Structure formats: structure tokens, C-alpha cells
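Note that this complex is displayed minus one protein chain, with the remaining chains in position.
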Amino acid sequence: MQTITTDLVKQTIIKRPADSYKGTYGRIMLIGGNQNFGGAIIMAATAATYSGAGLVTVATDPSNFTSLHAQLPEAMVMDYQNTPQLLALLKGMDVIVIGPGLGTEPGAETVLTTVLTHVTVQQRLVLDGSALTLLAANPQPLPASPIVVTPHQMEWQRLSGLKIADQTPAANQVAAQRLHVTAVVKAHRTTIYAGTQAWRNPGGSPAMATGGMGDTLAGMVGGFLAQFADFNHAILSAVYLHSAIADDLAQTRYVVLPHQISAEIPKYMHHYSQL
Amino acid sequence: MQTITTDLVKQTIIKRPADSYKGTYGRIMLIGGNQNFGGAIIMAATAATYSGAGLVTVATDPSNFTSLHAQLPEAMVMDYQNTPQLLALLKGMDVIVIGPGLGTEPGAETVLTTVLTHVTVQQRLVLDGSALTLLAANPQPLPASPIVVTPHQMEWQRLSGLKIADQTPAANQVAAQRLHVTAVVKAHRTTIYAGTQAWRNPGGSPAMATGGMGDTLAGMVGGFLAQFADFNHAILSAVYLHSAIADDLAQTRYVVLPHQISAEIPKYMHHYSQL
Amino acid sequence: MQTITTDLVKQTIIKRPADSYKGTYGRIMLIGGNQNFGGAIIMAATAATYSGAGLVTVATDPSNFTSLHAQLPEAMVMDYQNTPQLLALLKGMDVIVIGPGLGTEPGAETVLTTVLTHVTVQQRLVLDGSALTLLAANPQPLPASPIVVTPHQMEWQRLSGLKIADQTPAANQVAAQRLHVTAVVKAHRTTIYAGTQAWRNPGGSPAMATGGMGDTLAGMVGGFLAQFADFNHAILSAVYLHSAIADDLAQTRYVVLPHQISAEIPKYMHHYSQL
Partner (left out) sequence: MQTITTDLVKQTIIKRPADSYKGTYGRIMLIGGNQNFGGAIIMAATAATYSGAGLVTVATDPSNFTSLHAQLPEAMVMDYQNTPQLLALLKGMDVIVIGPGLGTEPGAETVLTTVLTHVTVQQRLVLDGSALTLLAANPQPLPASPIVVTPHQMEWQRLSGLKIADQTPAANQVAAQRLHVTAVVKAHRTTIYAGTQAWRNPGGSPAMATGGMGDTLAGMVGGFLAQFADFNHAILSAVYLHSAIADDLAQTRYVVLPHQISAEIPKYMHHYSQL
């Protein structure tokens, strides 16, 4: 198992070409946020936007439109239960993040199934939070798209069938291969499995142990996938930077709040792009 | 009567263990905020979140969901009148704070009774604001859980039956013992009573004399109770830090607003954890 | 005509007594904000809160509750068309500010009449914006309470009958006496008339020429009246500080936005309280 290096991150976060426009940096849709967990999709969308995704659309419960726009006017919104509109917009997306605050009600499952059956192999897919819970409870075929899952250890248990005590690197590797996904298994030291490769994230702090941290990571992963060509390197760089920012903030804070990480992303990405 | 010392605070706010996750820092539900006093529960939940509680759920009037999420996406929301959902979620909580902006309408009383009759001895309970008014007007048995009440002097009069002029330390001590609660009696110099012990808070400033300051304290007390094992030391540390932050801010401000205190909590907790 | 002096301001903004509580600093209700002009009452309430008023209640159209609470959880809210609740809460107020964004629809006039006919001589009244337009269009008797009006020159023309060209200090003085109010006539150099006295504000900058500046002043005047005993000195100090803050901000800004002034009020009040 390799440790993610600053070299990998700085090679991923390249200087932007002068002659580029917002389409160059990807169209991303984030799907989630029911009437109880709207904050999760707000945090994910904030992270994606501050990561530099070109165009961000949020498909969520309409009750979340106002609170999202009150802090993130940069995102567009749509009702995730409006299937015709969802299908129409999905087609144009480069990256789809589904799960943060999605919930596990029947309507949520319908949305997930709609996405899984319509996403194409050209589109990148991030499955997080409730999407993983739904998939574990009621397995359905995953599309042939490049897929990354971002479970914490209990979600990984449900999805992979591996009890937390049995989540050894070797077992995780096999499970990720079997599922045909890149798996980001979140823990004190997060590990990432893709094909025959595995990485360990060197950072992370207990100051990150607060609600919404995972939603923020999912949004960052999506934002990086919208911009950077190498699928796994984009994911690894997002994981690395997420905890690197948190570790720096934790030098002076007992707890680091998710939105504080997002606010720092542009400065950290600039720093790595200049190395 | 002892004065709360920095020693007590620094022994309470321990360094977080490296291998921990959000569940380690507690699940807290804050219940309050009717259609007129929604700001109170927003301020309490903000304080709990910035205090480092692992997972924060707010049970409130649905008219407050959007304003809460617009500034605190880290919290989950639910309708406090939805009794089945309230009961389902209550079970998983480590700490319950009830009262900020709850109001005294019949519906509020129903919510309070639901909580008082279902909370278990494993759960910690913070009773504040309207919850104390309701209890004073219409006494009902308190559960055997560890309970802290956070009245100002007039609320303490209603609850304890002691007129403000009669609220001597000795009388307050007896009343707290009779009620089987830890009592935080808020005043220019706040005093705290638990069993045979009593403490005086050394800080506090007239710059704190503004609406919402008590809601913020209730949220901090809840946040600390979610993380720190010793019940009374957690409460005392929250009381101490709340006024210590305000006193520092008041060095340059005529009035200190509640949200300004919450924004500082992570830095102050970090400082004390390092002493 | 005297110029308002820093001496007057520093003698007004006294150090707060150590043993005080939020009731010491007054209960204020701000009434205004229809479905189109909700921002006005938000700005006024923000100014009142940051000025240190003890307890702030906003009576407004319910469509403004969420946007208000999203930025000012410290305030309580109520529907200004709910006359029974308005009457019940009005009784407990020390200061009432009516007008910012109130509009001139028939419902607005009803609210104004309700206030004018129920306010008592113990309560201080600030009439601003739409309240002045309504009064000019449809005169009704003013209560015997201490009243301050805060018109700009065109509103003063409507209210006093004096055309802008005729608004000489002497004529303004007579008009204010006839109306039995303290009149703050806003202009490049704002002048204030009370009985036989008149003052000129030394500050003010064209960077203040933007929407909402008057709403902010009305809120500051209300906030100061809630705390400081001398009626006219409280008003003069608010007028002075409002422009003093703006002038300082304008050292580096082409335009100063109202909320930027409110954010600075606590620091400036602290400064003057220490002189």
C-alpha cells in the first residue's frame, strides 16, 4: 500500500490553461438532500463549487432551494423528483454525485435507480452516504461508468459485506475489485482501493469528527473528477487535500467545520498548482 | 462555594484521541423554535455544533428549517410536531436540549411531555427557556436522567419557588437538590448547584446582556455534555468558556452578539485542550 | 444651530453597569417590511441589535421571517397583520420603530393606526420611511409619546408642508415644534430639530448614498433610545455614529453598504464608552 504523496497531488492539480472556459472544468450534478438532511447536499455542493467545477447543478428536495441559494448562488437547482427534467439534465453532465442527505425513503431509491440506469460510460459517478445504504439494502447493477464509492467503515461493511474487524487492506482490495469501483474507505487513516492498487491517506485529525465532513469530501471528489483527467489521481488528490486543509485548521481549532474546509480549497489548490 | 478554575476547564477539555469518529463526540438533539422564536434554536444549535458535538439534529417548527440550514448546514432538521419521528430519533441521542424558543403554546407542552416521558437514564437532558416556564406553570415528574437546568433568575423563581431576593446560595442548593438537577442560575455572576456542591463563574460582562445569550449557553452546555464524561465538569466548563469568550470580545465591543461567541468556541477549546 | 460633538456622544454612550441584564437595555419592536421591501426591516433590525438593544422583536410580513432569521437569529418575529398579537406584544415595549419597508398599502395604514392609537407616553416612538409617507397622505393625530421622525428632504416636505427649497433651519424648527416631534432631516449635512434646539451632524459622505442607509439609521436610533435615558442625546449620538462609521469605511470604499455599518457599531460604541 502506497501513501498518497504531495507529488501526486501537485501533478494532478495542474495550472489552468489560459484559454479555457467554464465548460473546460466540467458540468457536475449533485443529487441528495431530502426534507431532513438538506444540509448534506449544501455542504457537498459548496465543496464542489470551491473545488473549481465549472458548472454545478443540485438536484434536491425543493425545500432546500432557498437555503442552498442563500449561501451558494453559484449553483443551479432542480427538484430531484422531477424525473423528466432530471433525465434531460443528466445527459449533459460530466460527473454525478449521488447520496449526500438523500435519505432512504422509497422516493430516494427511485432517484438512485433512475441515475444508475441512465448514466453513461463517459460519465463519472460518485456514490456516497444514503446511496450506499440503499445499494446495500437492495442491490442493483452498477453501470459501466467509472465509479467511486466513499463509505465510512460501517457503510463499507454494508456494501462489501466485510465486518469492520475484517476490513483488512487485502479484503478491501478484493471487495473493490468485485464491485468494479474505486473505494475510499473513510477512517482515522483513510485507505483507497482501485484495481490492484491501494493507497493510504497520510492526514486526518479527530477535529474532523463532525457531521458533514463526508459530504464535503464527496463534493470535493466530484469537483476534482470534473476537472482532472486521471480518475484515481483526482480522487486521491481530493482525499489528500480534504484532510490536509483540516489538519492545518486543527492547529488552532478543537473541531473543524465542513464549510471552513470548503472556504480554503481554492487557496490550497492554487498552492499545489504552483509547486 | 468554589470558583470555577481554568484547571477544571483544561482537565475537562481533553485532547481528542486520534482514532475517533463523529459518534465518539455524541449525538445531540436540540428541541425548540416555534414560529416566532426560531432564532433561539438556531443559536443553540450553532453553539452545540461549534462546541464539537458529533452529530446535531434540530427538532423545530418547519418554518425554521431554511433559516437554520442557510447558516448551519451541519445540522439535520425535523418537525418537532411529528411525534413518531421524534420518538424514533430520540432513542439514538446521547444528549437532549429542550426549550430555546419552544414557546408555551399547548403544542409545546406536548413536545416537552413526550420528551420527559421517553428520555432514558443513559441520556443527558438540558432544560432551558420555555421548557422551564412550562414546567413551572404545570409541574410534571422529571425523568431519572442526569438533568441540568439553565434558568435566569426569574425563571429560577418560577421553577424553584424562590423569589429573586431569596435566591441565596444555600436556598438555591436546597432547591436544586429537591429538584434532582444541576442548576445553572444565570446572573451577573452565574452560580451552579449540584448535590452538595456549588460553584461561582468568575466571568461575565454586561456586554452579554442581549437576547440569545442564554440560548447559546444552552447549546454549549449540550455540546460539552455530548463529549465529556463528567456531567458537572462539562457544564461548568461550558459556563466558564461562554463568558470567557464574551469577556474577551467585550474588550473591543459594547455588545457581544451570540453568534460571535459561537464562532470563537473551537479556538478556545483548542487552547484549553493544549494547556 | 450647534454641531453634534464627540463630547455629547461619549457622555451618552456610558459604560454599562456590571450588574445589568438584557431587560436593562430595552425591549424594542421594529415594524415594517412588506412583501417587496423586506430588506428594509432586516437592515433596521440588524442596526438595532448591533446597537445593543436588549431584546429585539420584528413585526413584518411572514415572507420575511426566514431571510431575517438567516442573518439575524437574535431577533424574534411576528406577523404584523396579527393585530391581537401585535397589541399584546406592543404593551411590553420600550421603543417602537415603525416604517422601514412598511409600504403604503391599506394594510400598512391599518398597522400604523393601530400603533399610533395604542402607544403610551412611557414608550418612545421612531417614525421612518413609509410611516411618514402614510402620515403625510392621510394625517392622523400623533400620540403624546416622545417621537422622533427621520425623513429625507422629500419625506420632510410631505410631512411638514415645507418645499425642499424652503427647508431652512428656522422653518424646520417651527415645523418640528408644531408636530411635537424631534425631526432628523436627512441630507448631505443632516440637521436635527427638537423644541427650541437644533443641531447639525458634522459627518456624512456620498459613499452613503445607497438604498437602506436610512433604514439602518432608523434602527440605530431605536437601539440607542432603548438604552440611553436622554431622548435627544440618544438620537443625536445615533446620527453622529452612523455617519462617523460610514466616513471611516469610505476611506477605502467607493460605496458603503448598510450592513457594513451595522457590523461596526459595537466597536465604535465601545470606543466612545471608554473616552
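Order of writing sets the labels: A, B and C. Residues in every chain begin at 1.
Criterion: a residue touches a chain if its C-beta (ideal position, glycine included) is under 8 Å from a C-beta of that chain, and two chains touch if they have at least 3 such contacts.
Only a predicted model underlies this, so the values are computations on that prediction, with no experimental measurement involved.
**Q** Among C:43, C:192, C:239 or C:269, exactly one should touch the missing chain; which is it?
**A** C:43
**Q** Based on the whole complex, identify which of C:15, C:163 or C:188 touches the chain you can't see.
**A** C:188
**Q** Touching the hidden chain in the complete assembly: which of A:6, A:24 or A:120 does that?
**A** Touching the chain that is not displayed is residue A:24.
**Q** For the chain that's not shown, point to the residue among A:55, A:162 or A:220 touching it.
**A** That would be A:55, which touches the missing chain.
**Q** List every residue of subunit C that touches the chain not included in the displayed model.
**A** The missing chain touches subunit C at positions 35-40, 42-43, 46, 63-64, 66-67, 70-71, 152, 187-188, 205-207, 209-213, 250, 252-259.
**Q** For subunit A, which residues reach the chain that was dropped from this view?
**A** Contacting residues on subunit A, toward the hidden partner: 13, 16-22, 24-25, 49-56, 65-78, 265-267, 269-270, 273.
As a working rule, only the chains that are shown with their structure count from here on.
**Q** Starting from the Cα centroid of subunit C, hunt down the chain whose centroid lies farthest away.
**A** A
**Q** Looking only at residue numbers at the subunit B/subunit C interface, is the share used by both copies over half or under half? Answer same or different.
**A** Different, since most residue numbers here occur in only one copy.
**Q** Mind checking the centre-to-centre distance between subunit A and subunit C? Centres are C-alpha means, answer in whole Å.
**A** 48
**Q** On subunit A, where are the residues touching two or more other chains?
**A** 66-67, 70
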